[in-house]
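So that we are looking at the same thing, I have put the structure below in structure tokens.
The chains shown are only part of the set, and none of them has been moved.
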């Protein structure tokens, strides 16, 4: 951490700031920048550093020199292992295709979707039980009952199942039925929920908030990781921008940016971002080509009858065409990490 | 609701869509637009209308003709009454100044801030007990203990107190101590929490999410209102944009836009949006001049010592100068609703 002082009576100022830091147990050495002084504090890793140094009158700016160590951060001696969900894996060279309806609506339709997912080569089955909806008057999902239907559909097809949890109550119901716990975009900074899923011992799929930066997303992952749960998968699902041709703007360049700072796998949800069926396969292919570790795709046996987001759901035959395209894209991809400077 | 059909075999298409609507108990009349047909459905108020009509192959677009009735919506025969908090009110001509530290840090500092708030003319005292922080390693607040300190500071100064709640546990602790329950930006779409504060019977201050539209904000208010709790105050606190000179972009034009569609009062938090002390008084004045029903301002007896967001806190003497400016701005304001077309 480098503390750049304002121009002024620099030596006295440096003394005062050094005394302030000493109260937090920190030692600082003086650095001469030519036209002003700075103080260099080594061995500080973000958390205990007093955030208010920057508001001292003597201080112009505080510049972090090294990144703070993070549980989400890539370490060279520890190659990515991916996250295991049942007998499947995401990351470390395994590309996961998660498919299923936006919301579980009835058991028959779910089994139909699950069979299509299995038959056409998906790796996991998704389905919403509790739906966080902007309006209290919209369909809110079938609740805990849907977790049980998912569990049965998973057993029948051999696919691990993914579903969102929203609080302690839904988590308690999900933990017996669901293999991969999803934390939705609207809850990405629901820090209590992050701690709860961290303690659950189950793998977690953490969706990026619609206005979250890469740093925000990693810090939210840190809440889960710091509870001792290493099985965290991130999910890009589009951000809020002025651009109106898609519901959200899918920010695929998050993928290479993430590779430079974290070992966590990342999957992409093109369905919610694009919001129209026609745009989903191109963006799923783009995600695979950009180096994602998987995609999450909405599929419905009869989109026109879907109670929620039917316009963006693929039909089973669309999935049948898309899966081999994605597998072949991933097979042909160059290594994710570029060499050299 | 007007359902515009694609150009094609229009009469047959209209029949098919009409049959689809009939399954949801809706009647539609055919409308001739000259080069195509449409179906007009009257008496639909958003919720029961099947959202998937738009994904039928025969349908080009669905156009809402009237706004759905809402609990948050202004009704002409029901003049705004404002929201009462103890012996104070917000809205309906009452401008509320809420002041206090970002986080409650210790009882002495809190009492000092509370005395300044009272002496310099604020209406309510704010202070954070549970702080939702992006990083798990940042100071998270003193928790329930801080609610009790706030209650004592409120009693001592005669000021109602405002503090954030995050879940069932913090709500249970807050309900005895806190007069106005705040739901923070990161929880604006934590729908379970909205329902809980709706049932609490206490007034609620609902902060706009950093990527929420006006519509999203009103729908979140609807979660509280639909539990029978009419005491909802909205709060603009800045949105996420590319613009980097302030931490968030304070979107004051929300105020006149809101006046056209809702009777709910709205206050503005310039402190978090601007992020630097120097910018807070100008933006507080701007909020008052734009017609806000109040402002929420961070004040700290010694900002350089603050554990959280010291750089944006006003000093007590800054508050002393700002309060009369705001009172005089509000007194001189023209009526909020413009006449004419």
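Some notes on this structure:
First chain written, first letter: the chains are A and B, and each begins at residue 1.
In the analysis below, a residue touches a chain if its C-beta (ideal position, glycine included) is under 8 Å from a C-beta of that chain, and two chains touch if they have at least 3 such contacts.
Small disclaimer: the values here were computed from a predicted structure and weren't measured.
Every protein chain here is a copy of the same sequence, 2 of them drawn, and the whole complex in this file adds up to 4 copies.
Methods note: only the chains that are shown with their structure count from here on.
Matching CA atoms, the turn from chain A to chain B amounts to 180°, rounded to the nearest 5.
Separating the centre of chain A from that of chain B, both taken as means of CA atoms, is a distance of 27 Å. Per the touch definition, chain A reaches chain B in the complex via residues 46-47, 51-52, 54-57, 132-139, 166-168, 186-187, 189-192, 209-211, 215-216, 219-220, 222-223, 226, 239-240, 303-311.
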